[in-house]
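Every protein chain of the complex appears in place save one, which is left out.
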């Protein structure tokens, strides 16, 4: 949606890309490692672009990337967008995620772009658009809510 | 989300604003009349901006516009966006709607902006952002799926 | 879903049916009045059954009850279920609602059954099933989250 303030999206994140990748690799070794294929391409205050490298073994019948792979990407992208705005709060947890699968993804890398549409004290809401590398159309679109622990 | 093609959004709708308002008033007299306060402000191929005029009696405790009013606005905006792309198919029906309420709306008109993020033969998916008149922040954000009848 | 504890569902609500109807009529005169056609049929701790009387003017093309009417019913049913468990906290607000429309409702009364599936200090989540009077199949199914103000 327009009117979200491009200037605002470019504000500096609370954690740099490199710092985020290092922290995520340490805390989520299962999900964020050289095998999993996630890479933060850009991060700004309240948003990020996250890449998931293509693995032939993520395919499902029909030759397309499986739904759970796409859901995980959406969830992680929203998590990175949140941490970019509130700093390192690993205990923030997803309370709700809604995803619409729109088109079959190509057998290529996926790119998720997440941005917060609300950042409250207790809840943050974001939207995530996912495309195949090189494609304009959305493969999937998600919205997600995170609960921010009181201590944060 | 960016990359949706501004040029595309400006393509001519299959039904003009006036034609849509006339058809909706006839077919949905309960929802679309001079009392209900809906007005189509702009319509293009695959999207629209819909206004709902402020009624003091839509308020709920706390002085804010009630949730059902906002949900109805989101649903109608998506319906108009769909009709702008497929023409007059009144039997298209909502199959799913997810809404996040983000901020208390002000006691003012509401503006909904809807756009399709997928238009298939059987299903159309759109997203809807709702703001208070004069406000930049989203009051609510929804995604919605419509089923398009086979005859369409 | 089974295993929700029938015994628990039968626990006494914090507010009786009559008390709830009186409070709702006072605070939401626009939504809860003799015209709107809502009636609380049963209420227990964490759940309720809410009826919406049939109005011919709620129809949409195809002769079915309109989506916004059904969404409003789901939202109000969840609200009553929440108040039945936490007492009178009118400033509790919906943060998320997801609804699937499953079948065309008959031109008859609608019955919504709501029950909490989580009651936390800050958030409550419930599910709502909606049927036409006399019908077994679900017309719509919703899940909804309410935010409970800190003062509550």
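Here are a few things to note about the model shown:
In order of appearance the chains are A, B and C, and numbering begins at 1 in each one.
By our rule, a residue touches a chain if its C-beta (ideal position, glycine included) is under 8 Å from a C-beta of that chain, and two chains touch if they have at least 3 such contacts.
What you see is a predicted model, and the numbers here were worked out from it, not measured in a lab.
Among the chains on display, the ones the left-out chain touches in the entire complex are A, B, C. Only one of A:20, A:48, A:85 or A:99 touches the absent chain when the whole complex is considered: A:99.
Where chain B meets the omitted chain, the residues involved are 95-96, 98, 122-123, 145, 147. Within chain C, the residues in touch with the undisplayed chain are 1-3, 5, 98, 100, 102-103, 113, 117-118, 125, 127, 129, 131, 136, 138, 141, 143, 145. Although one chain is not drawn, its touching partners on chain A can still be listed: residues 27-31, 57-62, 66-68, 71-72, 75-76, 90-91, 93-101, 104.
Note that only the chains that are shown with their structure count from here on.
Where chain A touches chain C, the two copies mostly use the same residue numbers: shared numbers make up over half of all numbers in play.
Ranked by distance of CA centroids from chain B, the top chain is A. As a whole-number value, the distance joining the C-alpha centres of chain A and chain B reads 27 Å.
Our note on geometry: chain B versus chain C, Cα centroid distance of 24 Å, whole angstroms. The distance from the centre of chain A to the centre of chain C, with each centre set as the mean of the Cα atoms, comes to 34 Å.
Shared contact sites, meaning residues of chain A that touch two or more other chains, fall at 98, 145.
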